[in-house]
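Note that one protein chain of the assembly has been removed; the remaining protein chains are unaltered in position.
Which chain is which? They are A and B, in the order written, and residues in each are numbered from 1.
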Amino acid sequence: MVSTDAEDLALVSAAKGGDKRAFKVLMQRYQRKVYAVAYGFLRNQEDALDVVQESFIKVHRYIGKFEGNSSFYTWLYRIVANLCIDHLRKAKRHRDVEFDDGLRHDNKDESPSDLLPHFGQFGDPSDMLRRKEILAAVEASLEHLSDKHRAVIVMRELQGMSYEEMAQEMKCSKGTIMSRLFHARRNMQRLLTEQLGACLPSQDTAEFEEARALERRGRHPHTAEVVGGGM
Amino acid sequence: MQTQSNMPSMASELDEQLSAYFDDELDEAVRASVEAELERDPELAARLADLTFMRTIVAGNLEIQAERVPRARFEQIWDSFEDTLERESRLQEAAETPPKWWQRLREWVRPVRMPLAAVAAVGALAFVIARSVEAPSDDADAELAANTQEQQASEARSEDPKQVPEAKSEATSNDQIAVAPRRDPAPDSEVFPQPEPGEAEIRRIEFGGQTGTISQVEGRGGTTTVIWVTEDEDPVDSERSL
Partner (left out) sequence: MTHRSIHSKLLASTFAGLLSGAPVVLAGAVTLLNPDVAQAGVTSASCRIHAVEATPEGDGTIPKDLEFLAEQLQAPEFARFRGFRLVEVKDFKLELGKVVDQKFKSGHNVKLSLLGGEQEKLELHTELLRGGTSVVKMDILLKFAQVVLIPVRRGDQAIIFAYQCKS
């Protein structure tokens, strides 16, 4: 389900001409990704869905101005990041950590990263995603990051935005982004290590190896459980 | 302990570079030096692998979260979105430039069935209409109708200060009421861009018996094509229908 740039441009062109169906097809390609980004920023399903709708409105409104100088999804992602940052700013009153007060998290490092264990011990990260403990660990870690740190992590890791693009969205310098991302990652690593260390005792490695063996036989671990039960 | 307190700051700088390296944001010179360092230091390479690990599980986690949202939720959003657009375009019609606005309003006021709520606003509106009817091409303000209303309102203010804001908001909400029924029978009014001078290309032309000329009008931005045609004086059609 990978959309090509060329396909997007054809749809964009039609959508610009007022073609409702093309607009819908175009946005439906990206709606879940938009949700993923918004959920990353806002941590809340309802708010994330609001952003999805707002992004439809905004894209619809400004598609006439999209020149095709960048790919469509780049343009879309900036709109989404922008919407999310606005949401965070507005919500800051209700949050413990204000969006603009990233300072106490930004520069303080509890342990330099060379003292943290490496994740290599956990194996292939894409395998890890199938384990709900891992997902829970990521969720909890994201929760504990400051808004600013989480923002740069989402923009970089999920949206693939450049430092320059992020700097424009967050209205700061490229240097600030570089530094912010660095500190965000260190905090993330620390949080993840705490979370993962707690939920992955060594015996789980055996289960993990078994799952991989099943894979090699061409079956998804989940289906194996459903079908046979016994290994 | 002393030596260790020095090491973290050096490691930090390299780590920060590593982070930027991972994002492909380093310029050539620094990138080369980090790559050299990566070859040399397996510990650094392991830290790079950590960054990859985190990227994969963070992005993956969020994508999985998104997969969990039932399709029906997205369809609800589409329905909502389409309703919003519908509403938006109706409101936009209400805000359109006067030649259409006051024309439509005139036609709207003519039929007798006006909502009761509108009766109070008629005073202010009638004022607007009266002025427009007298000299449509001169006095009808080319600015938004709302501005005209404001003028009327401010003029009327001396008479009845309390009624004015009421009249204004009534009028506006009536405008909304007015617009909605109008929308269906008449074709949608479109928004056309401010014309830019540009030569149109004439592929084929046939003047109906009378002579004609194609000329260009030179303007600031470019030329506009003008096709001059002359009609015969028709003895039957003497009355001007203009």
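Everything that follows uses one rule, which is that contacts are C-beta pairs under 8 Å (C-beta built on N, C-alpha and C of every residue); 3 or more make two chains touch, one makes a residue touch a chain.
In this text the structure is predicted, and so the values were computed from the model without any measurement.
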Given A:Val34, A:Ile63 or A:Met128, the one touching the chain that is not displayed: A:Ile63
Sites on subunit B contacted by the missing partner chain, in the whole complex: 76-77, 80, 83-85, 87-89, 91-92, 94-95, 98-100, 137-138, 140-144, 146-147, 149-150, 168-169, 172, 175, 187-210, 212, 215, 217-220, 224-231, 233-234, 236-237, 241-242
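The working rule: only the chains that are shown with their structure count from here on.
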Chain centre separation (subunit A, subunit B; CA means) in Å: 30
Interfacial residue positions of subunit B with respect to subunit A in the complex: 7-8, 11-12, 15-16, 19-20, 23, 25, 43, 46-47, 49-67, 69, 73-74, 77-78, 80-81, 84-85
Residues of subunit A touching subunit B in the complex: 24, 28, 31-33, 35-37, 39-40, 45, 49, 52-53, 56-57, 60, 109, 112-114, 116, 118-120, 122, 125-126, 128-129, 134-135, 138-139, 142, 153-154, 156-158, 162-163, 178-179, 181-182, 185-186, 188-189, 192
